[in-house]
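And then chain A:
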Amino acid sequence: GTLDDVKARGELNCGVNTGLVGFAAPDANGNWTGFDVAICKAVAAAVLGDASKVKYVPTTGQTRFTALASGEVDVLARNSTWTYSRDTDLKLDFVGVNYYDGQGFMVRKDLGVSSAKELEGATVCIQTGTTTELNLADFFKANNMSYQPIAIDTNAEGEQQYLAGACDAYTTDISGLAATRAAFADPENHIILPEVVSKEPLGPAVRHGDNQWGDIVMWTLNALVAAEEYGVTSANIDELSKGTENPEINRLLGTEGDLGAMVGLDKDWAKRAIKAGGNYGEIFAATIGEQTPIGLARGLNAQWTQGGLLYAPPFR
Partner candidate 1 sequence: MTDPHFDRAIDRSQMQVFDEVAIQISAMNKWYGTFHVLRDINLTVNRGERIVIAGPSGSGKSTLIRCINRLEEHQSGKIVVDGTELTSDLKNIDKVRSEVGMVFQHFNLFPHLTILENLTLAPIWVRKVPKREAEETAMYYLEKVKIPEQALKYPGQLSGGQQQRVAIARSLCMKPRIMLFDEPTSALDPEMIKEVLDTMIELAEEGMTMLCVTHEMGFAQAVANRVIFMDQGQIVEQNNPHDFFNNPQSDRTKLFLSQILGH
Partner candidate 2 sequence: MVTVSDAPEPGFRLSQLIYDTRYRSLTIQVVVFMLFVASTAWLVDNTVRNLSAMGKDFNFGFLWNRAGYDIGQMLIPYSNDSTHARAMLVGLLNTLLVSALGCIAATIIGVFVGVLRLSKNWLVGRLMTVYVEVFRNVPLLLWILIVYAIFTEVMPAPNAYRIDPATGEAAMSALLFDSIAPTNRYTAIPSIRFDRPLGSLDLGWITLSGTFLGFVAAVAAGVWANSVVRRRAVAVQNATGVRPTTWWKSVLLLTVPAVVVLVATGFHLNLPTLKGFNFTGGTNVSNSLVVLWLALTLYTGAFIAEIVRAGILAVSRGQTEAAYALGLRPGRTMSLVILPQALRVIVPPLISQFLNLTKNSSLAIAVGYMDLRGTLGGITLNQTGRELEAILLMMLIYLAISLIISGLMNIYNNSVKLKER
């Protein structure tokens, strides 16, 4: 299975975006950072014991699923929407959701538009090879409006076109819009319209059929979420792993029982995964949270206890 391959290789092949600030982008030295990248690191830490043993494979909207299907990557952590047909027809398995998103529109303030319903006749830039172009068609159709699509290949070009005024509106997932807007010289002159025209649950995906590997990725993600819920952070994890009163935490960190063996890993797998970049909340805050230039609020992505949708199944 994939697990053995990865162990034999000593390296995790992780499919990421070619460059989306905050989610996955190489820094000036070519080191990859971001919210999606953190998933790769966590899985690598869990499986291989070393968060740096990841080979990042930049994939475009066009090549990502093939890269996964053909085995070029072991896991795809590239802001991809979980949809029915992708899960079934494309033979992928989405193992969870790491970011609840929705498609929105960004326009210039001086356009004087305050709702997406006023975009009749507008020119809209969309990134090809994504669900966005289908959502966009559906949205305008439902509202009986016409529009002019301008297809672009990458986010960088979308920005360029939008900033140059080649399109009235730029549409993609709201997280992406926020990230893009954050990088503008004048973010205050652009607004993200309130309509969310689609549900975009983004999550890591693995190949269909290798359930063991799917479980590992799924529960690594769950471990990060659960860690936040139980207050396990990278700061206190060594402390806590010595043993706590909370049996859930003990099981999670391997102090009690041997959950790791059930997926073919050792006891400490989750501990390492959490140590790699902190728990979900820490990752969020460090990469796309309100303190970062991207400045996304937790919103739907808060813990269920905080009114969000994050809800890790119990570790037992």
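Couple of notes before you dig in:
What we mean here is this: contacts are C-beta pairs under 8 Å (C-beta built on N, C-alpha and C of every residue); 3 or more make two chains touch, one makes a residue touch a chain; residues count from 1.
How were these picked? Simply put, all candidates are chains of the complex that A comes from, given by their letters.
From a predicted model like this one, the values you see are computed outputs, not experimental measurements.
Checking the candidates 1 or 2 against chain A in this complex, the single touching one is 2. Only residues 61-62, 65-66, 69, 89-91, 111, 120-123, 128-129, 133-134, 136-138, 141, 147-153, 157, 160-161, 164-168, 208-209 of chain A touch candidate 2 when the two sit together in their complex.
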